[in-house]
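Sending over a structure as structure tokens; questions will come in a sec.
One protein chain omitted, others in place.
Up next, chain A:
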Amino acid sequence: CSFLVAIRDAQAHVLTSDPSALVFGEDVAFGGVFRSTMNLSTTFGRDRVFNTPLTEQGIIGFAIGLADMGHTAIAEIQFGDYIFPAFDQLVNEAAKYNYRSGGQFNVGKLTVRAPCMGVGHGALYHSQSVEQFFMGVPGLKVVVPRSPIQAKGLLRASVADDNPVVFLEPKILYRASVEQVPMDDFTLPLSQAEIVRPGNDLTLISWGAPLYACEEALALLANPPASIAQHFPSSIRGANVELIDLRTILPWDRETVIKSVAKTGRCVIVHEAPVTAGVGAEIAAEVQKNCFLNLEAPITRVGGWDTPFPHVGELFYKPEAVRIADALVKCLTF
């Protein structure tokens, strides 16, 4: 099934198994602007799957109140770009609820879903990657799935987790990414990266939509078209690259990443968000600290430029396959 249907099904499993669970946000009742809550309100009732007024700070504040009372709250923010009005509620409230109350009150049953990343023509406010803003917030968990199976399993785990989770869905994959997904309820572990493709020569790390650009980059590296072949020395075309899907941004799986780079000695990190102070900066610093003696080339970050996300010109803004392949070449030939 598609990514969207997987998301929908995960929510249906939650609503079925947990009578306290609620799904809400802007335009959620008729199925959502992306159809990720399709038929949930007719199946589970308007008191459990409902529209809220158009207020992001309100949606998250409301969800915190529900979770504080022990109810499972799955709140949708229509686009990650519009999560910022709720930044205060997420950073100052949700993330600190358990700590500040000495564990007396908590909002572990809160999950916030938000579509994120570029979509071809979303421009400044329908394209942003927001994970880096939440990576520095102790108390939150941040998750980004890459495919329908991942989406279903990780969303289920996020809801079940005893901490507030920001669950970011790469919207470009909503319909594009299709695979066989188990009908049953299942979870995938948080804070565990997945080695999508093992290798020994370089560690390539990404999450969400750019993982597909990474796959394309690896194909390009192995088999460059004749017109650009001169930029890909034949000596490295056979390079065996380890591709890692980070999956959880916070708390992230340092062990898997560090183990991989210690083995390969080279590391390229790819994300759509601007490079400066992006998630790549945190990973690079940590890898550098732990793999200093293993590194054979500088850690390279490929990301969006340090500009707002543009409308026309998205091709040249996002880390597309050829940009990633170019970074791989530089890192492998250093």
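Everything below uses one rule, namely that contacts are C-beta pairs under 8 Å (C-beta built on N, C-alpha and C of every residue); 3 or more make two chains touch, one makes a residue touch a chain; residues count from 1.
As a working rule, contacts and distances are computed from a predicted model.
A.B. asks: Using the UniProt record as the reference, specify the protein name of the hidden chain from among "2-oxoisovalerate dehydrogenase subunit alpha", "Probable electron transfer flavoprotein subunit beta", "Bardet-Biedl syndrome 7 protein homolog" or "Replication factor C subunit 3".
C.D. replies: Missing chain, per its UniProt entry: "2-oxoisovalerate dehydrogenase subunit alpha".
A.B. asks: Decide which residue listed in A:Thr16, A:Thr43 or A:Ser101 touches the omitted chain of the complex.
C.D. replies: Considering the complete complex, A:Ser101 is the one touching the chain left out.
A.B. asks: Please identify which residue in A:Tyr174, A:Trp207, A:Phe232 or A:Phe309 touches the non-displayed chain.
C.D. replies: Only one listed residue reaches the unshown chain, and that is A:Tyr174.
A.B. asks: Determine which one of A:Ala6, A:Ala29 or A:Ala63 touches the chain that has been left out.
C.D. replies: Per the contact definition at the top, the residue touching the missing chain is A:Ala63.
A.B. asks: On chain A, what residues meet the omitted chain?
C.D. replies: Contacting residues on chain A, toward the hidden partner: 20, 33-35, 47, 50, 52-53, 55, 57-58, 60-71, 73, 78, 85, 88-89, 92-93, 96-106, 108, 119-122, 126, 138-139, 141, 161-163, 171-176, 191, 209, 212, 251, 254-255.
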